[in-house]
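Every protein chain except one is present and positioned as in the full complex.
Right, subunit A next:
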Amino acid sequence: MTIQSHITGGLIFGAAFTARLILFHFSNITETLGSRIEIVTPVTSFTRLTEGLYLFENGVPPYDGGAFHQAPLLLACFQLLGYLPVIFTKLTFILTDLILAYYLTDITRMKQQLYCHFPRLKVELKTKEIDPWIVAGLYLFNPFTIASCLSKSTIIFTNLSIILGTYYSLKNNKSYGMFWIAMASYLSFYPFMLVLPTILMLINDAESKGKNIKSEIFSCAGLYAGWLSGLLLLSYFLVGSWDFLEATYGVILLLPDLTPNVGLFWYFFIEMFDQFRSFFLVVFQIHAFIFMVPVSIKLRNHPLFSMFLLSGIMAIFKSYPSIGDASLYLAFFPIYSEIIKYMRYNFLTTNIFCYCSILSPIFYHLWIYAGSGNANFFYAITLVYTIGNIILLVDATYAMFRREFDIWNPDLRNYEIIQK
């Protein structure tokens, strides 16, 4: 790490910090962004968190109101923050973003270290690999990240937990790695599908060190189960009853709240007849989780990439997605910057992201406020956004496999692979 890269890093972080701080001081930014449905969802909204906190502090069970659907530990955290001046809440969100970016640089460094022994393409020998600070900068200055941070959406804590889990798993620290993934799946339900890549990361060195793989897997799974039940027990002691399970995971799984968001679920379930609802709920939820095993199996030698892929799948197919989820998998994407040259649809996906970012607020306004559009306008843009995400993921997967094939089979480098 040269001094120059340190300076770059310092500049990036400083600029990100000041940008966020300045934007926070625009008086209404949290309310404005916090009311945008692409950015906050019923399970990550800061206004609902304040509602739940108010009820909690006045002795009313916070989950009775039906508005608050977030984990009880967030209640405890923000109750403590409530005793400090207002600036500390904003600082918490900004610092979470910065810590996330910092650990992202560490992850990039570790990945580059792990892959340094792999063969490389000729073109790659001339250029340097991506600077970890640039990766952090790409995350910090991603408009999705900034919007998510400024709206005080609590998805940022889930993202931080996932990044920390990845970091510690790459460092082969089982206890911490499993703890942070347990924390992530405790906060939102879907990071459960990241357990498999995490375990794969942890057992990567096991063969070389001669440990028994099966016992490693069992200890990882046991640790995960233990930390998760510890967190649930801690939440039980905080709110005094088990009804938080129904209010948090029940809402994520059973979708009682059909507020529009950038996901696929709400439109479908608004028009669903009751007798089919449970069937389609099962189908949609299984669809989200079904990618866990195949992706992990195929990418067992590249668990970080499967982490990226599954985070992307999570961002598209979870029940209440937001652009904060997209910012997470887009954070992982520059780490594998070497595959970008193989990707075919860069222009298309970039355009789709810009197009959707501009049109979806417009169509939402047309639908809700102007009354001259209807839900189909907004849902269509949501679908286009989903397609953009999927094209990005599929393209990245293709690029990854193609590059893998190319570096291990140099004689077949320019040949097109077809299936007979």
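In this section, a contact is a pair of C-beta atoms (placed from the backbone, for glycine too) under 8 Å apart; a residue touches a chain by one contact, two chains touch by 3 or more; residues count from 1.
Just so it is clear, contacts and distances are computed from a predicted model.
Asks: What is the missing chain called in its UniProt entry, if the choices are "Peptidase C13 family-domain-containing protein", "Isobutyryl-CoA dehydrogenase, mitochondrial", "NEDD8-activating enzyme E1 regulatory subunit" or "Proteasome subunit beta"?
Replies: Hidden chain identified via UniProt as "Peptidase C13 family-domain-containing protein".
Asks: Considering the whole complex, which of A:G230, A:P256, A:P294 or A:P410 touches the chain not shown?
Replies: A:G230
Asks: Just name the one of A:Q4, A:T18 or A:Q79 that touches the chain not displayed here.
Replies: A:Q79
Asks: Sort through A:K174, A:H302 or A:R403 and give me the one touching the missing partner chain.
Replies: A:K174
Asks: Would you indicate which residue among A:L21, A:V60, A:I99 or A:V293 is in contact with the undisplayed chain?
Replies: The one listed residue touching the chain not shown is A:V60.
Asks: Which residues does subunit A use to touch the chain missing from this display?
Replies: 56-61, 76, 79, 173-176, 179, 219, 223, 227, 230, 234, 237-240
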